[in-house]
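Structure first, commentary second.
Just one protein chain is left out here, and the rest sit where they should.
Now for chain A:
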Amino acid sequence: MAYHSFLLEPISCHSWNKDRTQIALCPNNHDVHIYKKDGTKWTKIHELKEHNGQVTGIDWAPESNRIVTCGTDRNAYVWSLKGEVWKPTLVILRINRAARCVSWSPKENKFAVGSGSRLISICYFEQENDWWVCKHIKKPIRSTVLSLDWHPNNVLLAAGSCDFKCRVFSAYIKEVEEKPGPTVWGSKMPFGEVLFESGPSGVSGGAGEGAGGGWVHGVCFSHSGNRLAWTSHDSTVAIAEGGKTSTISSLSSETLPLLCVSFITENSLVAAGHDCYPVLFVYDGTKGSVTFGGKLDVPKQTSQRGISARERFQNLDRRATSSETTEQGLESLHKNSISQISVLEGGKSKCSTFCTTGMDGGMVTWDVKSLESDLKDLKIV
């Protein structure tokens, strides 16, 4: 588990290149910095300055090596590497509020931008005019779109938004692709069609009292695309399986709200948020239940030295407990909320390393194998 502190400012968003040697991140300002890994050190090699507002989303397409960034200045830019320099191309999104999140589709021929204008812009490149064109998905979104994730078939898109719902839309663009085959989520997929919408949370059990839910912060499709997980601001995590619309399993967790989630195998997911450490959840497809798998963090180093009587009273005075730990801060690696998780190696079906960045300006790479051996009760199915 390597912790690297990039800066003191929060990292708003980040993205890795294909071979994981370079990372593009936004240090909470209008720029994007690209760092290159030299052994254990990171050196800044590029600064992408074009946005007029904070950059809220970055995605690096692995195959075509293009970076798309979006920001609060209501714009998105597609950057291509020409020689040693990254050159931007403006994409007109036609939104009148900030863009919040951006994601390349699996085939990298289009990308989706979620914004505060209560719509999703699907942008694709038009060869004749040599520019990026966008189409909007508006209905029935009623508030800011906070997070996006593409289905592996390049057509379906999951969106979590501030109107407390998680939806699956079809983003089929006939100009760039052929008609997709049927999936578990549905077979008719015209552009903008809603194939799935989560009801108010609390669907599984609980006499209807869990109505309302919270903003949906993070969404993630599983590797096969048959399962969709989302985390919400009311400290719940929920998983839905395509096809059986009534089986949404949700778990009300005991932690603070989780901001980001990712599948690491078909049955397990890792989520992290305001509690500053990632947690593991295990989904049982046969029972349709989500269970808490464990807290993923470095094991606590218990101090062996004794504590003098004077210190005990001092602790009582200062902190109302005479406990031994003299640590003032959190015992987790991250010292502030974790805002983004990305899978590094292994993909979403057999992830072996993943990375988290947060508001403390630090980035941690987590190794699944060593987590499994360090934390004894952990089982990643």
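Keep this in mind: a contact is a pair of C-beta atoms (placed from the backbone, for glycine too) under 8 Å apart; a residue touches a chain by one contact, two chains touch by 3 or more; residues count from 1.
Throughout what follows, contacts and distances are computed from a predicted model.
Missing chain, UniProt name from the options "Odorant receptor", "glutathione transferase", "Trafficking protein particle complex subunit" or "Actin-related protein 2/3 complex subunit 5": "Actin-related protein 2/3 complex subunit 5".
Residue A:L256 is the one among A:L7, A:I45, A:L256 or A:L316 that touches the chain missing from this view. Between the chain not shown and the residues A:R66, A:H233 or A:H334, the one that touches is A:H233.
Interface note: of A:K44, A:R142 or A:K350, the residue touching the hidden chain in the full complex is A:R142. By the touch rule set out above, chain A reaches the unshown chain at residues 118, 142-143, 163-164, 200, 202, 205-214, 233-236, 252-257.
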